[in-house]
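Note that one protein chain of the assembly has been removed; the remaining protein chains are unaltered in position.
The first chain written gets the first letter, and so on, giving A and B; residue counts start at 1 in each chain.
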Amino acid sequence: MTNTLTVKDLSVSYDTRTGALQALRHVSIDVPAGEIVGVVGESGCGKSTLIGALLSLLAENARVDGGEIRLDGEDILRASPRRLQAMRGNEMSVVFQDPMTSLNPVLSIGRQMRDIQYRESISDAEKSRRAAAMLGRVGLPDPEAKLHAYPHELSGGMRQRVAIAMAALMEPKLLIADEPTTALDATLEVQIIELLKEIQREIGCAILFISHHLGVIAELCDRMVVMYAGEAVEEGPVAQVFQSPAHPYTAKLIECDPGRLRERVESLPAIPGSLPDLTDPPAGCIFRDRCDMATEICARVVPPRETVSPEHWSACHHAKTVSP
Amino acid sequence: MSSFRHTLIGRLTRDPLAVMAIVIIAALVVMAVFADLIAPYDYTAMHMTDRFAAPSAEFWLGTDNLGRDTFSRLLQGGRIALTVGLTAVIISGLIGLVLGMIAGFGPRWLDNALLFFFDTLRAYPTIILALALAALMPRGLTTVIVVVVITSFAEYGRVVRTQTLSLKHSEFILAERAMGASFGRIVFHHILPNVLGPFFILAAMNLPVVITIEAGMSFLGVGVPPGTPSWGSTLKDGFDHIRQTPWLILAGGLPLILVTLGFTFLGEALRDQLDPKLRSGR
Partner (left out) sequence: MTSDALLELRDVTVEFPGARGLRALTAPPEARRVQAVSGISLRVDRGETLALVGESGSGKTTLARAINGLVPLARGKVWFDGQPLHARPDWHAVRRRVAMMFQDPVGSLSPRKTVRELILEPFAIHGVRVGDRKARARDLLAAAGLAPDFLDRYPHQLSGGQARRVGVARALALDPALVLADEPTAGLDVSIQGEILNLMNRVKREHGLTTLIITHNLNILRHIADRVAVMYLGRIVEIGPVEQLLSTPAHPYTRALMAANPEPDPTARRERIVLGGETPALSARPPGCEFHPRCPVARADCATRAPALAPARTGGAVSCHYPLAADERIGA
């Protein structure tokens, strides 16, 4: 199986007044061609840094300390700015959480959709036709008329459809979706999830879907990576990870979702404690301060990737005993 | 860690830009306050044998067309500059603060009226407005201050209005209202402290502008009365006698450059330090 995206051993840090903040530490993620891979994690897990690194759009005080990112074998971290620009939009495109920030407010939808086809040597009329066809495909009623609309004239759900249409228009190899449903209501969220599935089937791209919402990941993805405090702590097929999580953090996170509880409980589960200071990460396991299962070895030794089944691993010393 | 490190002054002392600004400003203030003690000569004393002298051990920054010691005159000019600058900035700042908050809180028509007023004032080129006002009033420091206040309070008003308006709709103000906080409490405890940051930055940045307006008016002969050792009149003398000596105009410009640098640096340092998010941000 070939991988569309390979992130290998990626480490990124930010220079801050209190020292280097290690936002990503040795993160490896593979996105096989045609699959939907979910990255799930809570605030401070390094999701935004990961996206920044993938697009080579990190903040000014960020530094890539090591590792590589390959898109279809090509090293993104060593690509020229020109080549990068060609890759963005063409070979990988992004759908952001708030489409209002990614769409240009003063240009019509049609103009923006023609503009992103600037490398194609076809007439403007043909570009408009393709844009309208794509808008129709993402379920916008009356796509021809929508070409003349401006972003503020559309509702949030419609704008997100336009953003997906723009991302899909160039038929990229990889589509990165950064919390695309978080700003939407539940009834629209399901619409967008269904749409992403359809688009993926139609253009056959790989999707890297980033979310803090376990339910959405469960609904949409084939595989998932769980991140905590800048590290990937578990990866595997969605069904396996949800059924038998092999990292205590994953297990806790699933347990914390009140949607799982069918009966009213007196005390809802939570993960006590807070994230470690990433300018001075603790030795050993990053999660051990908040972990019930932590033993003496967790404080000393960084847990290696423990394979629990062929496609499923966990970075935990007790991986085999997390799920009975 | 001592609590001093967390006070504004404590943080400023760790910012090289701020330290430079504070050193420059402190030096200027000390020189202006103790002008009489520091000055080697009486600023009115004429040394007719040493007219247009170049800088020397005797006259540190040379002398002017009447043989008066330039350094002594600049020290005296510093008093005028800081008096005019501080008075004008305080008065225009207060007017701007009050009007800006009224605009921000008031009904829409009042806001629009005040905005129109601010924009009208700001639309006039400063120096033309200054000349027109100076023509109507007696020559003197008060006129200079009045002119500066009229030309600069609209700027404060605008900034304060914008800040107030955005704060007025913020969730924490709504939360205060929901707790039953009075209007006065909301204004003085919650809006004002958040408006003051940008306000002080603007004031710091504005002070050298004000001093330059004073110098400009004196240079054009509509500022301080003749014979007053303002920085502007020194420049004017230097300009009139540039064929005799370049030193007068160079020396006259020096304090203006220092004042501008000092307060601009201070403004920038304050901006970095007063914004809680920039301060702790990653």
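What we mean here is this: a residue touches a chain if its C-beta (ideal position, glycine included) is under 8 Å from a C-beta of that chain, and two chains touch if they have at least 3 such contacts.
Everything quoted here is computed from the prediction, not taken from an experiment.
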| item | value |
| --- | --- |
| Which residue of A:Met158, A:Ile210 or A:Ala246 touches the chain not shown here | A:Met158 |
| Selected residue (touches chain absent from view) among A:Ser43, A:Ser80 or A:Ser121 | A:Ser43 |
| Interface residues of chain B (partner: the chain not displayed) | 170-172, 174-182, 185, 189-190, 193-194, 276-277, 280 |
| Residues of chain A (touch criterion as defined above) contacting the omitted chain | 42-43, 155, 157-158, 185-191, 193-194, 212-219, 238-239, 242-243, 252-254, 256-261, 263-272, 274 |
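Simple rule for what comes next: only the chains that are shown with their structure count from here on.
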| item | value |
| --- | --- |
| Chain A and chain B, separation of their C-alpha mean positions in angstrom | 51 |
